[in-house]
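Structure record follows, encoded as structure tokens.
What follows is an incomplete set of chains from the complex, kept in their original frame.
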Amino acid sequence: LRALEKRFVGTYCIDPRLGLSPELKDIQSVARDFALKEMYPNMQTWDEKEEMPLDCLRKAGELGFGAIYCKEDFGGTGLGRIEASVIFEALATGCTSTAAYISIHNMCAWMIDSYANEKIKARLLPKMATFETLGSYCLTEPDAGSDAANLRTTAKRVGDYYVINGSKAFISGSGNSGNYLVMVRHEGQPGAKGIFCILIEDGMDGFTLGKKEKKLGWNSHPARILNFEDCKVPVTNQIGHDNQGFSIAMAGINGGRLNVASCSLGAAQMSMDLAINHLKIRKQFGKALSEFQWNQFKLAEMAAKLHSSRLMVRDAAHHLDQNTAHKVPLCAMAKLHATDNCFEVVNQCLQFFGGYGFLKEFPLQQFLRDSRAHQIIEGTNEIMRMLVARDLLTN
Amino acid sequence: LRALEKRFVGTYCIDPRLGLSPELKDIQSVARDFALKEMYPNMQTWDEKEEMPLDCLRKAGELGFGAIYCKEDFGGTGLGRIEASVIFEALATGCTSTAAYISIHNMCAWMIDSYANEKIKARLLPKMATFETLGSYCLTEPDAGSDAANLRTTAKRVGDYYVINGSKAFISGSGNSGNYLVMVRHEGQPGAKGIFCILIEDGMDGFTLGKKEKKLGWNSHPARILNFEDCKVPVTNQIGHDNQGFSIAMAGINGGRLNVASCSLGAAQMSMDLAINHLKIRKQFGKALSEFQWNQFKLAEMAAKLHSSRLMVRDAAHHLDQNTAHKVPLCAMAKLHATDNCFEVVNQCLQFFGGYGFLKEFPLQQFLRDSRAHQIIEGTNEIMRMLVARDLLTN
């Protein structure tokens, strides 16, 4: 740990502080300190126990990490996307899985902040900002994954209620969440246009949870199937317009992509720091491993992967902040590049640790398992290729 | 399972039976059936419970898989290295981790068969052939991993005993094993030449075990640190000559490299079969995933990786059988190529499963975790590069 702290004082060409304004460096420093002190020492336990670190989330809330890019009116922190990226990256150095959940929670808070009516905002956002209540994003279904617009959960209006039937799969945070932002289809209205977004709350009638999934990583927060059987939800819980659900989901996930990409940056950054340290200390054949040219040159390649990933993410975040014409493909491209490249970086760091990299006592394997998720979630990296290609070919 | 069985009836260009003689196909078929019936249905449980499937090993022993390439005199099966490779590959389709341990056990049996005196052979081999007693290969130390010749465990002769002091790290099977083939150094004799091999048996005085390591994969068998504090071992337990220990270790591991490479083949083969099946069945965007050209072309690239890996392994096995001049670099090159390429194949198969690939309910993530070990053990893939380069540059 001391070595890690030292690293954050010294500097080198992949320093995550490079290019940031003093204010952003301060924000980063707060997040990084939090990650090193409150998260990193616990990440192994959280992974093993497969329990959500609610305490840690609440403390993160105190620092303003529960609603980072929500407006300040209802408790949001009022920052932009680059700030959010810097924070998620920093948090992920301490526990990638927990940072990833925090990022999903933030995506939900932003969706409420951007699309819900004032009443809902006033009711939910303050509690979400402090992590008193957790949020879940509910788009995927067992038969509608990559083709999410094809979802089949239906809502039928009956008086002041919607009656919801169907199920959602892989819902992060489920079981612990209070607020589920669920994309559902108006009965009989096919296609993306038939979808709207509705807030379903923990404990509502007809809403039950499947068992907690056992996963390769992302173990510090649960994923479950949600089942809705004649689940009655007040119409006032609708978020956004009648045919706006898919747009809302896509608007949210756009930022979500940068968020998980940022979590990959953090996993890679921490793995690099740990590896550099290890290579300097560990000796074989009478020399520090860092003296072997192969390891040196590999480090350089990894640095290029990490640095280019970071630049891509921050550049896309800027486009998202500015709401430019190409924000969608740029977010997709950043997610594709960063999550693929950072996975490779982490995997090579694991290799640098030799047998020790394979042990749970060392965090490399956990960074590997956690960051593997990012190539699949928020739209798989194949779907990212599709979005980028579409932009390249239609303009 | 039915789909998998069907696959083994149908055929395609990566069929592991291609190129094999009828006899070899029979052997393969026995191993594959065993893998599908006795191992595959249990691999998840073994991983979760982190317990050794001793029953399964005994049954494997009944099929002759405990001493595959030992001579038949003391219970060995008397087969060659290609046969062994075919068997390990087939077993690994059912549980890669268990197959890998079986392969280590076989390496130990072979070392005894090749270098021990008749007495030891008669005492140990029959029990090893049946898996009544398990074997462990003990070379690595906390400070001597890649540079194994630099090991520091010492043996001092006192009368009819050696007094052993030091420790070994990452020893597979330890805790369950009866026979530990330990490389130790004659006190005061530095370098590879000072090393000899000695059989240390479970329960000997001064021999204690560290805690079971928690690992990313390879969970169906334990790894532990071994500690020797004034451990007394009869001199008759010595295997091979006084300065032959390192050669014995290297001779054993040469085959060991092909064995774990074969286990990677099995992991990749099974992952391919599962993935092809999944791609055909799973629909998104109104089409089977197998209809998307990206997936098709990726499959083709993966087929090339798998098939080339298999050819490399079998080619090297042939050289090992024939004891040719380049067997060492060829085994190293096969291990490098196969374990790297098969890891990539498995990882891409996981991706084909989308979110399901990330769940423990599906075996992909386990094949990934298990086959990740193979890039590190039996000499890391960096050490493999070293061995190949040496051959290229000195001849």
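In this document, chain identifiers A and B correspond to the written order of the chains, with residue numbering beginning at 1 in each.
Throughout what follows, a residue touches a chain if its C-beta (ideal position, glycine included) is under 8 Å from a C-beta of that chain, and two chains touch if they have at least 3 such contacts.
None of the values given here were measured: they were computed from a predicted structure.
*Asks:* Let me spell it out: one sequence, repeated, and 2 copies placed. What is the copy number of the whole complex?
*Replies:* 4
To be clear about the criterion, only the chains that are shown with their structure count from here on.
*Asks:* In the complex, go through chain B and note every residue touching chain A.
*Replies:* Touching chain A from chain B are residues 48, 140, 143-147, 150, 169-170, 213-218, 283-286, 294, 350-351, 354-355, 357-361, 365, 368-369, 372-373, 375-377, 380-382, 385.
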